[in-house]
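Of the protein chains in this complex, one is absent; all others appear in place.
Per-chain residue numbering starts at 1, and chain names A and B are given in the order in which the chains are listed.
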Amino acid sequence: MAPLTPYTYIQCPCSDVSPLSRSNDPNSPSTAGADDEERTFDPRAPRSNFSLYPLEYLLYCEDCHQIRCPRCVAEEIVTYYCPNCLFEVPSSNIKSEGNRCTRSCFQCPICIGPLSVASIDSQPDPNLLAAPDQAQSGTNILICSYCNWSSTEIGITFSKSNGIHAQLAKIRNGGAPRLTAKEHKEKRKEEAAQSRLAGASSPESEQNLDVETQFANLKSFYQGQLAESSSGGNGLSSLGDLGFASPNSLSRIMSIYTGGSLHDKRSRSRVGTMREALDSDEGLQLADLDESAAISKLQSEGYEATISTDQLTEQPPRLEDAHLHGRTRFTSELRPIPYLLRTKRSKRCPVCRHIISKPEAKVATTRFRIRLVAGSYIPTITIRPLNVPGGASPTSPPDALVPLQPAQFLLTFRNPIFETVKVTLATPSKTPGRFPSKVTVLCPQFEIDANTDVWDEALNKDDTDKDRRRRRGDENNNGGNGNGNGNGNGNGNQPEAGKIWERGRNWVSIVVEVVPASLRLDLLASTANLAGGEGIDAGPLREDEDILEIPMFVRVEWEVEGGGDEVGSAPGKDKEATEKRELAYWSVIGLGRVGQS
Amino acid sequence: MSKRHSIVPPISQAGPKPPVQLSSSLTIADSAVLTGSHPIAIHGETVIHPRARIESLCGRVTIGRRCIVHERATLGAVGVSGRVTENAVTLGDYVTIEVGAAIQAGETVIGDGTTVGVQAKVGAGAVVGKHCTLTPHTEIAAGEVIPDYTVIYSNGMRRTDRRGVTELRNKAQARQIEVLRRMIPSNPAKFA
């Protein structure tokens, strides 16, 4: 089984009502808060899936002083753009032209790779003909340089090398022209005139109606019908005339209650005359149940000519070929996929509506006007296994945990804010689930020094080196300088309860000891019998049930000065103005997989 | 940087120097590696990039005309069986072996105009048809037979190339070779 890199997920309070309400008054912990702490969070509960996020995905509202996750923020679209040509699309165009790129950006219907325009008559290389300035005229095709699909396979070529979207809209697979609704009407008029002249009827093939035309025809037909039936100006008028206080409504209601009185006869008979659409002019489309063509195609071309479900779902909506919409079966029926537009979005806090993330509108820039990420407010937690005898070996891939054998991990908390923070940790002594592992946090309460300017670190390199060495054997919380032998040869480096393992400029490492549970199901059953418990689930090991996850409640406390803005300035000059802040949340520490003996 | 034109650390010339049969119009980079005991034949206008590796430990290696063998490609890698056959690897004309691709030895044949993609693997005894395209990371099992004009993409999906552009592709290959011949200093004498 693939080894698992340790991870930390943080629970967004949006999934839990009580911490959210408590955040309104951070200074006085309510009883609800106390309750909350007693209830252990279960990372395996099905609902937890929806509230656990890696720190990078979380935002932070400075006004509510609370974590916000992608699920609870309100998004607003700032810019639409094509991910291929990177052109911005005005939002007005989205309404009129849809959510796909209308330039020349297409994806391959076979493999979804990008298609490029290539000219096939003048200059040769099929792979590398993307040069747009060349081949302004002549025959152009769309070609995929990954799977070698080309639009000639569906019988489509283009006369110009730009504006492919518009050109494609006018061509059916196979090369026949496709008419817009308006052109259809004109063509039909012409044909009608011609047939009248010729004295013979030549109705257009009914299959040729596309969705737009069909809808237009149906709409005009039924509007005509309604207008006709309501022209009498009595009871059953068109819905548009049904005002609440209109005489029409009144007469209609009267007619209902009087039950077929005299004056209704006329309108009834008229209702009878309202008929359904009869031909394609009126929007009628007969279902084509003749599959013989498809069958013979299958027989002649076989499996290779058919498409996969993935390819089908990638297909854009087919307004032009209604009978193929969602029912494309053959590769010859595929269409190039115009790129779906992408967006830049700003995000608002769901509670106070303040904007907590706002990118610059321009497509080319990656800057943000506002970007309040949780990582700059709450401590990051990194995990690595602690090998006491050999010193730290941070890069070696984690092995599976051995059941029932204590293992120690180093959790490093890094403080991003410019104040000293006090961290309090709480974990259940046994992890929830069928296979409870024992967890001991050796030092559940500690302080992390303030984050100072990065320049300090750069300028005082020696100091930071010293900082790094403030470790082991010097577990004193407020310990001064390093003790010199910074190599940490392993003498006297036993992790001790209540002591910090190591600390640095703005970080602290502590030790967590776990005793992984045995995953043996027979043991599970026997302990269940001993306990006399009923309904113990002795089913086989479920997916990822072997991952050792520790729910950990993290409470961070710090003091800010009243102004709030002058973070980092000398404390103490205005003691009364300091304000205590607190942030508490559940997190989940994933340590690794427990080995199966 | 120094005036040196390349930093090419020496590579251990493992194994014997093979008998070679090199066309005079061949372009072979100085740092290409030819090794093995069986003959290696490379035909006209083919380009062997630096650090390409051709092994004839398990039989004769034949490379057709106007082929391009890119850097780190390996032709004639010893397969699982390691058995010696008369022809280890045979490439047709206009074949492209991309960066890091590996063709195992053992009567393996790559047909004319075929492109073996970046880091693709062709197993021993596989016969790849003409004008096929193996996209990057494609793996062809030992002994498999791939029909002409097959495209293998997306981790093993197959389809038929219906572009009908083999002529154009060959022309493009010729153009590329023209350019490469000017760029890659050829040193066939080293291998003779």
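The rule is simple: contacts are C-beta pairs under 8 Å (C-beta built on N, C-alpha and C of every residue); 3 or more make two chains touch, one makes a residue touch a chain.
In this section, contacts and distances are computed from a predicted model.
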Chain not displayed: protein name in its UniProt record ("Dynactin subunit 5", "Vacuolar ATPase assembly protein VMA22", "Translation initiation factor eIF2B subunit beta" or "CHL4-like protein"): "Dynactin subunit 5"
Among A:Arg342, A:Lys438 or A:Arg555, residue touching the chain not depicted: A:Arg342
Among A:Ser104, A:Gln311 or A:Thr412, residue touching the chain not depicted: A:Thr412
Options A:Gln66, A:Ser116 or A:Asn217, residue touching the unrepresented chain: A:Ser116
Residues of chain B in contact with the chain not shown: 1-2, 4-9, 31, 50-51, 71-72, 99-100, 117-119, 135-137, 153-155, 172, 175-176, 178-179, 182-184
Touching residues (missing chain, whole complex) on chain A: 55-59, 70, 81, 83-86, 111-114, 116, 123-125, 127-131, 134, 144-147, 342, 347, 357, 363, 366, 368, 371, 373-375, 382, 384, 392, 394-395, 410, 412, 502, 504, 507, 509
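Please note the rule applied: only the chains that are shown with their structure count from here on.
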Computed distance of Cα centres, chain B from chain A, in Å: 43
Contact set on chain A toward chain B in their complex: 110-111, 120, 124-128, 143, 146-150, 152-153, 304
Sites on chain B touched by chain A in the complex: 133, 135, 151, 153-154, 157, 159-165, 167-169, 171-172, 175
